[in-house]
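One protein chain omitted, others in place.
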Amino acid sequence: MPGPKNSKWFLDYLTPEEGHMHGINSILYSKKTPFQQMEIMQTGSYGRCLVLDYKMQSSEVDEFIYHEVLVHPAMLMHPEPKKVYIVGGGEGATLREALRHKSVERAVMVDIDEEVVMMSKELLPEYHAGAFDDPRTELKFLDARRDLEETDEKFDVIIIDISEPVEEGPAYLLYTREFYEMINDRLTDEGAIALQAGTTAVGKLLNLTAVHKTLQEVFPHVVSMPAAIPSFGLPWGFALASKKNDPRAFTAAQIDEMIARRVNGELKYYDGECHLHSMTTPKHIRKAIEAQTLIIEDNAPIFTYN
Amino acid sequence: MPGPKNSKWFLDYLTPEEGHMHGINSILYSKKTPFQQMEIMQTGSYGRCLVLDYKMQSSEVDEFIYHEVLVHPAMLMHPEPKKVYIVGGGEGATLREALRHKSVERAVMVDIDEEVVMMSKELLPEYHAGAFDDPRTELKFLDARRDLEETDEKFDVIIIDISEPVEEGPAYLLYTREFYEMINDRLTDEGAIALQAGTTAVGKLLNLTAVHKTLQEVFPHVVSMPAAIPSFGLPWGFALASKKNDPRAFTAAQIDEMIARRVNGELKYYDGECHLHSMTTPKHIRKAIEAQTLIIEDNAPIFTYN
Amino acid sequence: MPGPKNSKWFLDYLTPEEGHMHGINSILYSKKTPFQQMEIMQTGSYGRCLVLDYKMQSSEVDEFIYHEVLVHPAMLMHPEPKKVYIVGGGEGATLREALRHKSVERAVMVDIDEEVVMMSKELLPEYHAGAFDDPRTELKFLDARRDLEETDEKFDVIIIDISEPVEEGPAYLLYTREFYEMINDRLTDEGAIALQAGTTAVGKLLNLTAVHKTLQEVFPHVVSMPAAIPSFGLPWGFALASKKNDPRAFTAAQIDEMIARRVNGELKYYDGECHLHSMTTPKHIRKAIEAQTLIIEDNAPIFTYN
Partner (left out) sequence: MPGPKNSKWFLDYLTPEEGHMHGINSILYSKKTPFQQMEIMQTGSYGRCLVLDYKMQSSEVDEFIYHEVLVHPAMLMHPEPKKVYIVGGGEGATLREALRHKSVERAVMVDIDEEVVMMSKELLPEYHAGAFDDPRTELKFLDARRDLEETDEKFDVIIIDISEPVEEGPAYLLYTREFYEMINDRLTDEGAIALQAGTTAVGKLLNLTAVHKTLQEVFPHVVSMPAAIPSFGLPWGFALASKKNDPRAFTAAQIDEMIARRVNGELKYYDGECHLHSMTTPKHIRKAIEAQTLIIEDNAPIFTYN
């Protein structure tokens, strides 16, 4: 039978009945921060990985998929995004992708967990690629919801790059209607937002569908974009919401042209054809979204993994 | 931390450095057939599953994705498929989907492993749903390659539903240029074929890209269709090859119309929008296909998992 | 590297940081009884195994060690045990060993969980070996503590064969000083008792040492007997307490003579030399027992696994 070639394993329990196993070559960091359990491991299949609260957050090998699909569709919905706000995004890779857009003049990144950012800066240099030192970057270690509540500043794009809503974790109040309404208020007229919305696996669509429906309470255009992040062990989805432009209205050629004109360097995952792939969804996922009636609210949050 | 709620686990090693864990509720069958190790398990997340040579083949919860994307695009490439040939397909679900097409008059299914078919018939009734007893079905337990070599019959669609090419397994000579040439010869002029082509995970694209390139040696139209089968633990791909019609030329509306007219019952995964999703591929996968130069041949087969 | 030859595993978590893995060939039974989760599995290394609340209870291959060391030393402490009481002992193997003593006229077995006994009777015939049908056997499905409280009958030997004290499990009030005092009252003058007392692993001796000290509050002679039950994954200990005879006073020859005279059939684990092995303990375990000050009481129970 096919056998393992490693004796050290990270067991990532996706649900109480399912997990993904990663061979571990070395553990570069493992510590409880004030907010969560943080680990950086070198794995056999995915290179250096960030693990928060025992769950894979991103891997050297496939983080480009996660960060490109999270950042670029939202950025392209705005004709000329100058000010970007990032909620979370500790590894710095979301910031890295946002800063590739030539129009960006200011990128505010607010992560509650300074230790995650500092250790990522030191141990995951390929992830941030110097983005923390970009003169356009402002980095703050705060509760992003409070930070946004207290500011009058408006942003063209807001990217929410946070872990899943778990009961004791720092993220679950960043998935509610009230939060999205406040986000909407901080966006300029052609603004857009994006976030990871959980797995698209059959029967595990609660998070994605409820986020989709909750966003529809606030934004005129909402799309759930499927994307395969192999290291996650399950298929994944990202939500894109836009105040003015409909993401589904763009052709592949238009997307390719905008990327060529507006983005520095070459993208690896996302382009015009991939945009069409991201805008189209298998039938059962669309049906599940349509059937969902739950709206996530501050006093009725949802929690994954139970 | 999120903890397991099961103490019995199926460890599906995807590579020597990666695996997927399924909580086991019960084991309905576990035996070495003359060709492979066969198991049918009831899992916590995916219901009843078929496992061959220690690898997940299909699960009650998401087999509809696998079998719909494998069968329907190929069937729709032909204007009126009357004769269908299935290589492998032991569970009977590929046969089930093919028989939904009203035009089908004859469906030949040839699986080398009678025990897999017989046990699936008994223990996986939701998979075949009576397809083995359909009067249009002819079931044979043979090496399909030899069976096709020895016949003069032509088919409109040939579906290859076999496990991955592993060194001691029964399948690796069904992935070669010589086999595809023979298949091509057994197809009618507007014929099409489809097969599962392995994972699309970053860095693990050898199988999919080599199959794609090998098919292009034989067929004018070849598409690699990404699809997420959650129980597989890695993102997956399917190859579609067609003698006459270009799969990418169809609109969503055309596909929806054809399904409505030609297919009995309601599909769960595949429709017009899903067709567009299947015809479009992330950039890095397309680049990997373009970069692949390997052609699989009888005397130069490839093996996954090593 | 040495690799597994099974893909189905029972993960027996011994502590939150340690576990033992058993290859599973088949699962014969898996159900929640009114008292606990019960499973009977066929494993690759240990044959048919009984698993309660996700923890190995006994295995076909090495249950003889567990049941011989639990039963025979206690039986031999009494010169002619006629009446035996068994607390728990669901598989029937403790009963089987007790009934091998020719002097026994009456054996009362009281297990709270009828389903465990009934399924063991059906699926573990090698364990009970007909003991349930012995005319000397009386089988009751009750809380043994209440049953003993309500009876005036006296017994020569009482064997406590129960699972470890876990917070929600049925057993933790059967490990307290009050229970042992009541047991003592139900014993005849030369009576003895035995029980499994948990692991002897370094640093995990709380259960064994506290049981030992608690028994010493009640009985004049208390011995902790180490024994290796391979399927348990950790070294184990058994407590023997006696009202009159000192277990350490017997020579190997005396034990061999008593076994030959008093016990039917041939023992596999226990004999005179093994008695000496059981009466002697590594230094660090004796030191840990001496250092223990905790007495287990009804209102101050202990729980393992935390």
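Lettered A, B and C in written order, each chain numbered from 1.
Here is the rule we go by: a contact is a pair of C-beta atoms (placed from the backbone, for glycine too) under 8 Å apart; a residue touches a chain by one contact, two chains touch by 3 or more.
All of these numbers come straight from a predicted model, not from anything done at the bench.
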| item | value |
| --- | --- |
| Touching residue (missing chain; options C:L173, C:L267 or C:I295) | C:L267 |
| Residues belonging to chain C that touch the chain removed from view | 1-6, 9, 11, 13, 15-23, 37, 43-45, 53-55, 61-62, 64-65, 166, 199-204, 226-228, 230, 233-235, 267-271, 273-274, 276-277, 280-284, 286, 305 |
| Absent chain, residues of chain B that touch it | 1, 3-5, 7 |
| Sites on chain A contacted by the missing partner chain, in the whole complex | 4, 7-13, 24-27, 30, 39, 41, 51, 54 |
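Note that in this section only the chains that are shown with their structure count from here on.
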| item | value |
| --- | --- |
| Between chain A and chain C, centroid-to-centroid distance (C-alpha), Å | 54 |
| For chain A paired with chain B, centre-to-centre distance based on mean C-alpha positions, whole Å | 32 |
| Shared interface positions of chain C, touching two or more other chains | 4, 7 |
